[in-house]
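The structure appears right after this line, and notes come after that.
The complex appears here minus one protein chain, its other protein chains still in place.
Moving on to chain A:
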Amino acid sequence: MEDFLYFFSFQDASIAFVVLGITLLGIGSAFVGTFSFLDNKALLGDAISHAILPGICLGFMLAGEKNPFFIVGGAIASGGLATYLTSWLKDNTKLSEDSIIAVVLSVFFGVGIVFLTIIQKSGNPEMAGLNQFIFGNAIGIVERDLWIYGGLSLGIIGVLVFMLKEFQLLVFNPDFGKALGLPMHQIRLVFNILIILAVVIGIQAIGVVLMAALLITPGAAARFWTDRLKTLLVLAAVFAIISGIFGTYVSYTLPQMPTGPWVVVILSFIALLSFLFAPKKGILYRFFHRKKYIDKTQRDHVLKSVYKAEELGRHALSFEELTQLYPNQKKSINKSIKELEREGQLFINQNLIKLTKPGKMEAKRIVRLHRLWELYLNEYMNIAPDHVHESAEKLEHLLTPELEALLENRLNYPRLDPHQETIPRDHDDI
């Protein structure tokens, strides 16, 4: 708890630096990543993040120490080479894009690991810090790093905000952009540079292996919550910042803990929550939505059964008679009856169930839709009368008043359905 307060009060300037750095980094990578996610190019970010390892090592070898300028320079160079190679191979061979990306990723990462081993064998005392670039250590960010990584992040955010319209066109419909006369080729180039930079800014804090997750997951999780591009970008940035700061906090309290894996754990948790709970697209929402619909259809069926008994001249149905109609669903039928009584659609006297006035109106409406639809199928689609019931049983719950009016109109307010049963209207007698 003490740690927690100390960390989040930001009284320590170095912690404030780190948090500022990780916030900028989160926004930058979430912005770029959201676009590459929408562009269905999620794997490219992964390839680039692995491909910058040899560049980092070369930068280290050239500088002989952990000089951020050399390391960032090397990372950008090898990331750029990997991106160029990917698109060159795509244009000049018949290989599919995912095999190209897999090859580029593994070759570059393999070379990087070889370099890393050479550096470790060399006994350079500075090399201890180099391992951090694989899984990241946000606590290792010092003021000098902040200027570089923070500055690059600000640059990325600036370019993206400035060129929002161009990138939107690039992802949605690049051919149209070209037809408008906009330089789509150059815009694609700028975007590729942004992806490389977005990966590079994360090498210290998140590490090369997991940086792809910080690029793609925020956008993918945010997509569950919104259909608006600007909201999507803001939400993705918020997710990235939350997970970034939390990962940093874990690295702070447990010094041996790398930051990258924790950031990914939190991000995945946010993505899982989005997947489960987001309105409309979340799976729980869809589950309850469906359940609600099924309950409603069952209540409709109960009303219909009582109404049909009335049609046959009975005044009421007993509980037993009603549940016997649905032998497998006794429990839920009882629940539906209670619910309908509460809504004032049914009237229960001792063991007998009767329709109230509003209940009867509703029952008539359902039966009417059922029989109108049967008649429509029979008359307009030439389906035999003994084949129309199943479809009507489903559509009676769905048809809207507008469609009802349209059906009535088309069929010219019919009196009987294909089975010679009366189509009930509100002002009939029974």
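What to note about this one:
FYI, a residue touches a chain if its C-beta (ideal position, glycine included) is under 8 Å from a C-beta of that chain, and two chains touch if they have at least 3 such contacts; residues count from 1.
What we mean here is this: contacts and distances are computed from a predicted model.
Entry comment: the absent subunit's protein name, as recorded by UniProt, is "Metal ABC transporter ATP-binding protein", drawn from "Elongation factor 4", "Metal ABC transporter ATP-binding protein", "TldD/PmbA family protein" or "Ethanolamine ammonia-lyase large subunit". Interface note for the absent chain: among A:L38, A:I101 or A:I333, the touching residue is A:L38. When the missing chain is restored to the complex, the residue among A:S14, A:T226, A:T356 or A:S391 that touches it is A:T226. Contact with the chain not shown here comes from a single listed residue; of A:L182, A:I242, A:L352 or A:L411, that residue is A:L182. Here one chain is not drawn; of A:L20, A:M61, A:L89 or A:M163, the residue touching it is A:M163. With the whole complex as reference, residues 38, 40, 162-166, 168-169, 171-173, 175-183, 223, 226-229, 232 of chain A touch the missing chain.
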